[in-house]
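Read the structure below first, then the notes.
Here the complex is missing one protein chain, while the rest keep their positions.
Labels run A, B and C following the written order; every chain starts at residue 1.
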Amino acid sequence: MNPHVIVIGGGTAGMEAAGRLARAGMSVTLIEKGKDLGGHLRDWYHLFPDRRSSDEVLEYLKGQISHQNIRLLTGQQVTGFIHKGNEFTVSTGNGDTINGDALLLATGFDLFKSERKEEYGYGIYENVITSADLEAMFRKKEVKLVSGKKPERIGFLHCVGSRDEKVGNIYCSKLCCVTAVKQAIEVKKIFPASKVFCFYMDMRMGGALYEELYKEAQEKYSVGFIRGKVSEVAVNINNRLVAKVEDTLVGRPLKMELDMLVLMAGMEMSEDAVRLAKETNLQMGENRFFKPADHHFGTNMGNVNGVFYAGACTAPLNITETISHARSAVTEIVNYLNTGRK
Amino acid sequence: MNFDPFIIPFNIGLYFILIYAVVRSVIWFRELSRPDKLRLQRGFFGKAFGQSLKEIFLESLIHRKILKSNPRLGYMHMSLAFGWFLLILFGTIEADIFGERHLNPPYKAIFFKFFSPDHGKTFFEASYAFLMDLILAFILSGLVLAVTKRFFSRVVGMKKTTKLKPLDKVALTSLWLIFPSRLIAESLTSGAYGTGSFLTGNLGAALASFLPANELAYPFWWLYSLSLGTFFVLLPLTRYLHIPTELFLIFMRNSGIRTGDKPGSFSEVEVHSCSSCGMCIDVCQLGFSAGIHTIQATYLMKGIRNSDYIHDIAHNCLMCGRCDQICPVGIEISPIRMIVRRIEENDRVYENSWNGYFRNRLNVPAPKQDNKPSYDFLPAPVSKKADVLYFAGCMTHLTPSIKKAMVKILDASGLNWSFIDEDGGACCGRPLMLAGNDREARELINFNSQLIWKSGAHTLVTSCPICYKVFRESYYLDVEVLHHSQFIKNLIDEGLVNMNFLQKRVTYHTPCELGRRSGVYEEPKEVIRHVATLEPTGYDDENSLCCGGSLGNIMLSHDKRRGIAEDVTARLTANDPDSLITACPLCKKTLAQATSTRVVDIAELVAEAIADAPALKKNPSRHKKKVVRESAASL
Amino acid sequence: MEKFGFSLTKARVIDYDANDRSIVSYILEREPSLNLCIECGCCSAACTTGNFTGFSLREIHILLKRGENDLVRQKIRKCMLCGKCILVCPRGVNTRNVVFLAKQAFTKNEGYEF
Partner (left out) sequence: MKQEENTRVWRDYQKEIADDHFFYVRSCIRQSFFPGSEQFFLQLMRDVLGKDVYENPSHTTCTGIGYHGDVVPFSTIQTVVARHYALMKESGYKNVAVSCVTSFGIYTEILETWKHFPEELEKTREFLYKATGREFDLPENVAHTSDIIYKFRDEIAARAKYPLVNKLTGEPLRVVEHIGCHYSKMFPKYGVGGAEFPQVLSGMVESWGGQIVDYPERRHCCGFGFRQYLVQANRGYSLSNTVKKFSSMKPYKPDLVITNCPGCNMFMDKWQYTIKEMEGLTYGENGESIPILTYEELAGLVMGRNPWDLGLQFHMVQSEPLLRKMGIEFDPSDKFKTKDGRQMPIPENLINS
């Protein structure tokens, strides 16, 4: 009977890993707390850097998990697991338990709750939205202000909830810069007459074709970039948002009215994963992501033998990196199972 | 019978154009500056008169310059110009010999066949008719070429030809109608009377065989006269005004008048002498390397003639001088373009009076006097005493390898030299002038001049041709200005530095500002031959290519500059040399970005070749030989 | 006002919406490459005038984009148009043409004596 792997988390990493494991001859149980698979991918509209539709990647992943060796358990919340000998017993919300020879955690991430940065008025002032809200608007093909009018000036605020001591996330969430530039281009395409600004501390456009996207945003869509972290947002008498920032390259404060402000919320370890980690003493790094056994050759393993990690539960990763990380997890698991599970 | 109504349009046209030409010439003459007037008078009666006649014959009629560079285009122009001249000349003689009276009115000569249809029976008359037919055939052959050129310019070896205005098209068709209508008219008349030579006679006979030749001839005589008349009347509004104007231009130029940097009647004559022949289009690199086809010299001239908005045309040009070189009429294009650049952008440059007949002239209002200096932050100039000064210039500061090489060479020379802008002095002022800001440039020129005067040096060496040109032409210096290639050549001649021969095959790119703009072609090549084997590139001396990085063009985008540079390096390194040598830091930086071949300045090549042991102990002797200062096309 | 022994300090805030950006739009129409500026300051480092004074083309680009025209009008005259900044600009911005057009824009706007 071929070994049985339990994959927790049905997002990009989980689906890719499950598909690969099944094809490697393993029997797989994929447990997803949501009612359907895809994780955050379902919320995105277009993906950087080439702005292809996210549905295409979702189709690919769906193709991966349509395999007889895979058993899907959706709508089930994992409450914990017991590790005795080489066996794992995973218990879920409605009480039933699943045994497996190896455990793959692909619990992904949560977006930082932007309301925690009160000074930006998310949830308090109209038209202050997060990048996820904007993606949802793109998907619904209905980007507009609460008043229904067309926005003339849109601001993107980088580093919301990341690189920020006050909210306990000093790490950089790596993908918000490129997401902001991508969204800036998409918004400008929808409202050609609008003017789009990005308020940044550093433009971290390190991935493949990111800098080209940045240049395209400047060249074709004349997106403006202002170096300075917005300190607070208010609303003026004609109900327009007023952002206060220091234009650090000029060394003077700047006040600007905006119709719409998009907060680029950073990635955090998902709360459920944190709870699970605490209960099953899986070590977490200072940034609350799973602590890899080794930063170079052991990012898929942690401190518990037989428990593997894949995707954004170890660090902020983009879709490409998540998929490759899932594939490396599968090789680690197959290797672990074939060599006597040490 | 010596009158017929059909000659009226011809007469109107002829007398109109003659009067117009005279009046126009008087206006142009009156507006010449005093010295230019004297030069012109001396030119008419001095040695220059013969030279002008020779040039009119060779250039205006034969179009020798076009023949040399593009035979088919040259033949077309020659046939039309020279052929028509011969037609008029021999027509007058024909009327004079065979007509009733000696001095006949012009229409008699032109329509001689009509007024003496049966002429041509005797042997002498027949041979003369044969000559007339020969000339007519000669013109018609050119005409055929002209028509094909209009539609398939490749036929005459031209990639692009000028786009024409509607009025130009009407004048062109009337010009094209003149000679065919003469041919048919003469043929029909000959056919009716059985006269005419090999062309008109045979064609006439053939037509007469199935057509009522005599009745049919009359309308063609009308067509002949009408087309001549329209052509003459429309001439001033079209580019064909260049025919009379060019004659006037040749006289003015040969008597020593130059464009200078202020508009005046000479520049206006030049602008109207442009025949829009389109030769400047093919040589322009913005055309064939950057896909910009709206700024070439012919459009600049046409823009000025029609007082269009030509700010962009004036500024979007590399100022490389290739079109100056090839213009068959010899118009000083770059100086005229500089005049337009100096005109304040917001002033109406030219009023359009009498809507075209008496074209406006370029007027440059006095620049708004703004006595606030721009560069008062420059410190009081102070410089070390030295015999030889080295001015690196802004661009050389960005190519430290040239700077290092020059320091090594200057040290090796053993001369008492000082590096006056070592920690980045003020700009030489030429980029400002190229953008039309002469007043600001003057401030920098004064600053640098004091720096140079105070050093008491006798020689100023600069490694940048852009600085070299402005030092020689716009600075009032009592020092000898040398480009570093000239300076190195002197060192070699005087044995102050000796170098071992590098086994390298190299090609040399002549920077525009050094070659065409300053006339320095040989010294750099001699220095190179001294150190490496120099191979020709096909783009040597006068027709060298511009690297694309020119400061002359303030508008050109980065990718277009790169496109030009890639095109140029591809051509200059076709024979895969070890390195591409140039003598300008800007050319080096621009070309180096566009090719994998090593691009090196002359100074670097020489520095590489300098034997490390100092050739001589410190030799304080001054320079013995003066460099002959070459005449340069003033800019 | 001497009466109080001190005066009201002028606000240093750049009020983006109250500023007039006609100068920068005049420039951008003719030289769109200004949009590519990432304000890295390489041009200011290479600047000939920058060698003598605090003239910084990077700062001028930003001030123009923010509409702080009064600050730029006097400063921009210090440029010698020598073109070094174009050669070093990593983004290929035609910085020399920006200065040239800015000077033009300032002369064309009535009321702005130059």
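Definition applied: a contact is a pair of C-beta atoms (placed from the backbone, for glycine too) under 8 Å apart; a residue touches a chain by one contact, two chains touch by 3 or more.
What you see is a predicted model, and the numbers here were worked out from it, not measured in a lab.
K.L.:
What are the shown chains that the left-out chain touches?
P.N.:
A, C
K.L.:
Taking the entire complex into account, which one of A:119, A:212 or A:271 touches the absent chain?
P.N.:
Going through A:119, A:212 or A:271 one by one, A:119 is the residue touching the chain not shown.
K.L.:
One chain isn't shown here. Among A:50, A:96, A:232 or A:271, which residue touches it?
P.N.:
Candidates A:50, A:96, A:232 or A:271; residue touching the omitted chain: A:232.
K.L.:
Can you list, in ascending order, the subunit C residues touching the missing chain?
P.N.:
Touch set of subunit C with respect to the missing chain: 1, 3-11.
K.L.:
Spell out, residue by residue, where the missing chain touches subunit A.
P.N.:
Residues of subunit A in contact with the hidden chain: 115, 118-119, 121, 123-126, 232, 234-237, 242.
The rule is short, and it goes like this: only the chains that are shown with their structure count from here on.
K.L.:
What chain pair shows the greatest number of contacts?
P.N.:
Ranked by C-beta contact count, first place goes to B-C.
K.L.:
Starting from the mean Cα coordinates of subunit A and subunit B, work out the distance between those two points in Å.
P.N.:
Averaging C-alpha atoms per chain gives centres 65 Å apart.
K.L.:
Taking the mean of the C-alpha atoms as each chain's centre, how many Å separate subunit B from subunit C?
P.N.:
38
K.L.:
Hey, what residues on subunit C touch two or more of the other chains?
P.N.:
33
K.L.:
Considering only the defined contacts, which subunit C positions touch subunit B in the complex?
P.N.:
Checking each residue of subunit C against subunit B gives 30-31, 33, 46, 48-49, 51-53, 77-78, 80-84, 86-88, 92-94, 96-97, 100, 104, 107-108, 113-114.
K.L.:
Spell out the part of subunit B that touches subunit C in their complex, as residue ranges.
P.N.:
344-346, 368, 370, 372, 374-375, 377-379, 394-395, 397-398, 423-424, 426-427, 429, 431-432, 435, 437, 440, 444, 549, 551, 554-559, 586, 589
K.L.:
Contact residues on subunit C for subunit A in the complex?
P.N.:
Touching subunit A from subunit C are residues 12-17, 28, 32-33, 35-39, 58-59, 62-63, 65-66, 68, 91.
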